[in-house]
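Below is the structure I would like to discuss, written out as structure tokens.
Here the complex is missing a single protein chain, while all its other protein chains stay put.
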Amino acid sequence: MIKLNAKTLREDEFFYGHKACAGCGGSLAVRIALKVLGEKAIAVLPAGCMSAVGFNFPHLCFANNAIISTFAGTASMLTGIEAGLRAKGIDDFTAVGFAGDGGTADIGIQALLGAVDRGDNLLYICYDNEAYMNTGIQKSSLTPFGAKTTTTPAGKNIRGNLKQKKNVFEIVAAAEPAYAATASIGYINDFIAKVQKASEIKGFKYIHVIAPCPTGWGIATDETVEIAKEVVDCGLWYLAEYENGEFTLNHKPKEFTDVEAYLRKQIRFKHLTEEDIQTIQRFRDAKWKAIYKNFKTI
Amino acid sequence: MKPELKIFVKPKHITDLPNGTYYEAGHLVSKNAGWRTKRPVIEPSKCVGCLQCYLYCPDGVIGKADGKVIIDYDFCKGCGICAKICKTRAIKMEAER
Partner (left out) sequence: MDKHFLSGNEAFAYGVRLAKPNVISAYPITPQTIVVEKLSEMVENGSLESDFIHVESEHSAMSCAIGASAVGARTFTATSSQGLLYMAECLPYASGGRFPIVMMNANRSTALPWNIYGDQRDSISQLDSGWIQVYAETAQESLDLALLSYYIAEDKRVMTPVMVNLDGFTLTHTYELVDVPSKELADQFLPPFETENKLDLELPKNLGYSVGPDYNTEFKYMEHIGVRNAIAVIAQAEARFCEIFGRRYSGLIDAHLCEDAEYILITLGTIAGLCRETADTLRANGVKAGVLRLRYIRPFPNEELAAILKNAKAVGVLEKDISFGNEGTIYTNVNSALYKAGINIPSYNFIGGLGGRDITTENIEEAFHHIINGGKKVNFIGLVVDVND
């Protein structure tokens, strides 16, 4: 397995000409994953940003085989595709899903866990932009504490989303897939390595990649990649893997960068008070205590 | 392999349309150039061919060319990530004409 990087990645572009916002993190995740997987990738995308921007007849933006599934049905459609091809004697392909918050953690979670449970030979990638961005920035179960969304407005009485972000990586890991991982487009080489690793494993593989949305997060279009790195550096996201019953932390920050600096760069967190920021830090610290207790560190 | 701009002839008869929601992959009919207010301009003498701009472009419009890079302005949206990521400051965002 050759190490994939900018020089060795195939030069084909499979996701091109799409109508995503300028600076879209999700589109970078899909683009890069397909460059790793190649022309034998068969992609399923549910209702969400990536399907909405890529499949408007007659403007079709995938050079490889790709299909839109129902919102709740990414994983179940993938299962059918994989079984159908295998039944026809074809097994040299990767069935890959690209679903956002809703398609993975909310409306899509039933089908997702069904497929993990069956151990179907699929790669499921969640591009996490922390809200239902396609329909206009509404709260999802992946929206972090304190974020302003259009259904959790930050006002005098309630200051944004008060629930914690759901940890889908650990939920999927509990169902014992062949492989699961977290990633960020800000650490793109780590994401590339994980997609490549997953493509060589048989069974159910899950990758949860943070993919910032400039429009929804309230940052400039050129800040997407930097903020995706900073969310990891300040400890609000972690890079880890699950395999064979074990969690491994891939990236151990020597010292966290300032959480407040990360939050203040984004309009969706503008309204946070000092107290809110301390709450967020406390939750971060508690999570990292658990990580150091339960995850192997390399 | 890459999606390409094609000429889509306006259908005149029902048989000009596919009988089902299927079509050839990677069939593009419109450019994204009109989205830009700024465009990235590469200074070749400063470019060291590290390919980070090529890697991080969300639209994949930066391609390799003789050890350096080249931009497909038909599909560049002017987001500016390439200019931000370039370590040698070889890319500048200039106002779109």
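General remarks:
Each chain gets a letter, A and B, in the order it is written, and its residues are counted from 1.
Note that a contact is a pair of C-beta atoms (placed from the backbone, for glycine too) under 8 Å apart; a residue touches a chain by one contact, two chains touch by 3 or more.
Bear in mind the structure is a predicted one, so any value in this text is a computation, not a measurement.
From the options A:Arg86, A:Lys252 or A:Lys289, the residue with contact to the chain not on display is A:Arg86. The omitted chain makes contact with just one of the residues A:Leu28, A:Ala66, A:Val96 or A:Ala193: A:Ala66.
Of the residues in chain A, those that touch the hidden partner chain are 39-40, 42, 44, 52, 55-57, 60-70, 72-73, 75-88, 90, 92-93, 110-111, 113-114, 117-118.
If you put the missing chain back, the residues of chain B touching it would be 11, 14, 17-27.
Here, only the chains that are shown with their structure count from here on.
In the complex of the two chains, the chain B residues touching chain A come out as 1-3, 5, 8, 21, 23-32, 35, 50-52, 54-61, 63-64, 75, 77-81, 83-85, 93.
Residues of chain A that touch chain B in their complex: 6-7, 9, 11-25, 27-28, 31-32, 39, 57-66, 188, 214, 220-226.
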